[in-house]
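Could you have a look at this structure, given as structure tokens, before my questions?
Note that one protein chain is taken out, while the other chains of the complex remain in position.
Each chain carries a letter (A and B) given by its place in the written order, and its residues are counted from 1.
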Amino acid sequence: MSLKTTRTMIIATAALGFAVLPAGAQSLPDLKGQSFSFAGFGGDLQKNQDEAWLKPFAAATGVRIDQADAPSLAALKTQQEANNVGIDVIEIESSTVDAGCGTVFQEVNIDRSQLDPALDKNKCGVAVVKFSFVLAYNAEKFETAPTSVADFFNVEKFPGVRAARSGTSNVGLLEAALLADGVEPSKIYPIDLDRAIAKIGSVKDSIEMKDSFAVLQDGLANGEFDMALIPNGRALNAAKTNPAIKVVYNGAVTLYDNLAIPTGAKNVEAATAFLQYTALHSTQSALTERFPYGMGTRGDAPKLDEQSAAFFPDTYADQLLVQDNAWWGENEQTANDRLTALFAQ
Amino acid sequence: MTNASPSRWLLPLVAILTGFWLLLPLAVIVPISFSGENSFHFPPRTWTLERYMHLADPTWFSAASNSILIALATAVLSAVLGTFAAFSITRSRSLAVSLLRALILAPQAVPIIIFGLGLYLVFLRWNITGTMAGFVIAHTVLAVPFVVVPVTAALETFDRSLERASASLGAGPLATFVQVTFPSIRPAVLSGMFLAFLASFDELVVALFLNSPSFGTLPVLLYRRMTDSIDPTVAAVATIELLVVVSGVIVVLILQGRKSPGERS
Partner (left out) sequence: MVGNAPSTPHALSRPDVGGARRSLRFLTGRWWMVSVPIFLFLGVFFVYPTLLIIVRAFTHFNPPETGGLDNMAWFFENPANVTILARTFLVALACTAISVLIAFPYAYLMTIVSARWRTVMMGILLVSMFFGILLRNFAWVVILQRQGPLNELLGFIGFERIRFLGTTWAVLMGMTHVLFPFMALPLFAVLRGIDRRLVLAAQSLGATPARAFRQVYIPLAMPGIFAGSLLVFVLALGFYITPAVLGSPRQALLSQLMYAQFATNAAFGRAGAMALVLIVVTLAFVLLANVLQRRGKAYGEKR
């Protein structure tokens, strides 16, 4: 009996140690009795973040982490106006943090040596989760495969129902429209909004707009839509349900998120420690190996299986279109208004 | 009667189709709860019992217990405020009464988004978003009419000479209320509380504004799992709720049938 118990304990200790050690347990502070809230983009990304980041961090430091969906910037500003910020760590597009560092988000003093300098553009956020708005399509529905995200607009050659996300995150649609209209990839930015809207308008009866990526993902997997502009991770999920789902990376707008602490957050100490933890390459590659979004750090290449590699942005680095953060930071509301107006009629 | 003959079969046919249409969505949910894939495809292609195991997860448990506690508190607060309001509506001749009637029903007519957003701004400043008290207050605003309407109806048919009799026999107002008036409006209060409970338990829009990372309700969690991750656990919750609702309605109808056998026609 005692032998069995001892063995169980050894296994349990080893398992615990295994979960904690790769994350650099030595440098993590003791945060027992503290808590912070983490607001991510939800879906399978957040489920995997929970396994790769939150649970190990909580186990090593003793902190309690409450999870939520990321509020929009508007909702966050509303909380700040009321002096009642409920989010301590928020995941949000890097363009938003670039524009709001020092006002909406607070600067953090952490070691940034492992972050990729090309992505480390502000003093508030930690670059994470590089992803692409790919053209995902159902291979059973088309005789010839699409070759570029521009084919989203080619309704003659690829007839079928296409879907895209409306609202805050309609990045990718405008860029693809311009590509389809013959604009050189290098001349997409600054976006000619009139031209892009006109192009989208010319095929809008074939486009379904949806409020949530999850709905796009499930609709694609179930045959509700024949193609969709969605983040590559959502496309992978659809492919796990329905193997006929394939992706095109050519011309896919690629961007990355930041983890940041909003001004007025209540648990800055724990939140800062968490940001430091995510600025490590080992932390970020742990997520990528579970779910093929890119990293904001530099270091050894992550180990990916065949299907994940097929959906991983870095595999297609030469085909991607890198998002112009500055343009989106300045013009997001106008672009939203134009798209809403276009599709409301 | 020959003219009416099509209506003989048409009427039941329409009613049967309507009944079928009312129950159809409920029936569809049950198989999804046993789906083995992360999809809402119907019928499921693979089967599992795993979704029901997921319900043991503390996330679901705390959301459900928050919802039940909020709904219970809402039912009690609505009963108190609503019964007061009903007394004033039936017994006061003050002009304020017609204003009160309109005010109590107004939250139903104002689009819920407006109310939710307004309350969110106010509660943010008062620091009661994401608290039990905040939810109970918000839900009571929406649930009070469910108590006021039946209790007002009960008081209107209540014979007030009973109260005068009680008073002339020396009973004080409180004693008269407790022993004479309340017993006769009790069924109305209870059915109002029941509806208030349901209204709170099912409320989503205001809850979407008021929830916080550490405090949310079951509808909020269900909505997230439907729109944010495609999680058939939603259908497992729905199946359990369906069982509770069906057995609850059957019990209520049987009890009612026993109470009023004379109603048979």
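Observations
Assume contacts are C-beta pairs under 8 Å (C-beta built on N, C-alpha and C of every residue); 3 or more make two chains touch, one makes a residue touch a chain.
Being a predicted model, the structure only gives us computed values, none of them experimental.
The chain omitted from view is touched by exactly one of B:32, B:64, B:151 or B:193, namely B:32. Taking the complete complex into account, B:92 is the one of B:65, B:92 or B:157 that touches the chain left out. Even with one chain removed from view, chain A keeps its contact list with that chain: residues 72-75, 77-78, 161, 166-168, 208-211, 219, 222-224, 333, 336-337, 340-341, 343-345.
Mapped onto chain B, the footprint of the missing chain covers residues 1, 3-4, 11-12, 14-15, 18-19, 21-26, 28-29, 32, 40-43, 80-82, 84-85, 87-89, 91-92, 94, 96-97, 100, 103-104, 106-115, 117-119, 121-122, 137-138, 140-141, 144, 160, 163-164, 167-168, 170-176, 178-179, 198, 201-202, 204-205, 219, 222-223, 226-227, 234-235, 237-238, 241-242, 245-246, 248-250, 252-253, 257, 263-265.
Throughout what follows, only the chains that are shown with their structure count from here on.
Within the complex formed with chain A, the chain B residues making contact are 37-41, 120-121, 124-125, 127, 129-130, 211-214, 224, 226-230.
By the touch rule above, chain A contacts chain B in their complex via residues 35, 37-39, 42-44, 47, 66-69, 78-79, 82-84, 86-87, 211-212, 214-215, 217-218, 221-222, 237, 240-241.
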